[in-house]
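Removed: one protein chain of the complex. Kept in place: all other protein chains.
Chain lettering (A and B) follows the sequence in which the chains are written, and residue indices restart at 1 in each chain.
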Amino acid sequence: MAIVLFTDYGSGDLYVGQVKAVLQRLAPGVPVIDLLHDAPAFNVRASAHLLAAMVGPFAEDSIFLTVVDPGVGGARNALVVYADERCYVGPDNGLLSVVGARAIKGDCWRIVWRPEQLSASFHGRDLFAPIAATLAVQSGLPKGWYEHAGKLDVEFGGDDLPEIIYVDHYGNAHTGIRASGIPRDAVLAIGERRLSYARVFVEAAAGEAFWYENSQGLVEVAVNCGSAARLLQLKIGDGVVWM
Amino acid sequence: MAIVLFTDYGSGDLYVGQVKAVLQRLAPGVPVIDLLHDAPAFNVRASAHLLAAMVGPFAEDSIFLTVVDPGVGGARNALVVYADERCYVGPDNGLLSVVGARAIKGDCWRIVWRPEQLSASFHGRDLFAPIAATLAVQSGLPKGWYEHAGKLDVEFGGDDLPEIIYVDHYGNAHTGIRASGIPRDAVLAIGERRLSYARVFVEAAAGEAFWYENSQGLVEVAVNCGSAARLLQLKIGDGVVWM
Partner (left out) sequence: MAIVLFTDYGSGDLYVGQVKAVLQRLAPGVPVIDLLHDAPAFNVRASAHLLAAMVGPFAEDSIFLTVVDPGVGGARNALVVYADERCYVGPDNGLLSVVGARAIKGDCWRIVWRPEQLSASFHGRDLFAPIAATLAVQSGLPKGWYEHAGKLDVEFGGDDLPEIIYVDHYGNAHTGIRASGIPRDAVLAIGERRLSYARVFVEAAAGEAFWYENSQGLVEVAVNCGSAARLLQLKIGDGVVWM
């Protein structure tokens, strides 16, 4: 059992520590793992696809506390989503719709509980963290905290997203395309560039751009001994197509 | 019980891990929470105000290990400050004076103990961490480690600080002004700019700068769907005034 954090709060910024303060108070002793705090800021769709690709290594009893929430303070609701044994807490803005849509079995609950003190801009600390902590220490949420929502309304669906969804600090660019169904002789086009497949970095020539199946199972654009993002001028949201 | 870290050591840098090595050795099993490691570097006054705004969500038995310490290696002393049940360990340079001055009840102790090996530049690891760890695992410090200092000498006092004290990774600029006493029709001036109040981001027009009460209870300058720091050219230390 662990609470796993996935946010765009910034890994060096002052928000994550306050979320952990709440978790420590309400679920002392439950391990907290930082999965990612630099999810694509304000970009719910890219974040939703990235999250879906990253949950694989986690134990099935993990509780994911997920916040990419540009509409905080507005009318959007809070959700608890069960998807193939794993449990997710987050805003009802599509962030959980990719994991939801790809699950073989799942369920969804709308949270109607609100804390006594709810800031307008930090629901990760004030709303989502108490829900995740409560799920971690109790067998379920208290009566009156939730309404059964049934099937998750899947804003983005479970299909692949043929766009750049993340650029890592090496300059590798992750797409929202799952690599398992892609033939290895397929050519990936980004703007005017055409990229062939390589199994691994050391098989490509130094400075050469290629695509490969990354460790999250996604098609990724990379350059051996270099930065694909810089060489190809890539940024989150850029489209890619197969030739 | 947890040890909470507040420093300017840099969240990605090599210092925090060594502080945690000491805590793990001397206080094994005590949770350690990273509150902030990118406190305004060398800026004790801004850091002191930021710290005071961020301790609210933490349990009362938390021990705060706080280091923003440009004078490390010089003559400044080490302090243990009790302020309204919470306990702080840090340098005697004003960093703890805002929490101290605002506390209803408090106490202060000067640390006279020194470790056998004390580096000239890393008292966070060598001096403050052993003190915090000892406080976490014992009912108090050993005799001979401290002198009672009584009332904390409050360099900066507890008043609001009408300056930018922090800029987050979204570009929002936090001031040292507590928002609870500010009427919502007040106009905030930064240089030539005049900013009105909005309750929440989604109530402001896209691209518009405004002030609001942030989740730490501070007046913050923000831009909906944008970076206030970039739009208004803000940096830590810039003054603000009410019109």
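Rule of thumb we're sticking to: a contact is a pair of C-beta atoms (placed from the backbone, for glycine too) under 8 Å apart; a residue touches a chain by one contact, two chains touch by 3 or more.
Worth saying up front: this structure is predicted, and the values here are computed from it rather than measured.
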Of B:V22, B:A101 or B:I165, the residue touching the omitted chain is B:V22
From A:Y15, A:Y88, A:W109 or A:Y212, the answer for touching the chain not displayed is A:Y212
Where chain A meets the left-out chain, the residues are 2, 4, 10-12, 31, 33-38, 50, 54, 57-59, 62, 166, 168-170, 199-203, 212-216, 225
Chain B positions in touch with the non-displayed chain are 10-18, 20-22, 24-25, 28, 41-42, 70-74, 119-122, 125-126
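Rule of thumb we're sticking to: only the chains that are shown with their structure count from here on.
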Distance in whole angstrom between the CA centres of chain A and chain B is 30
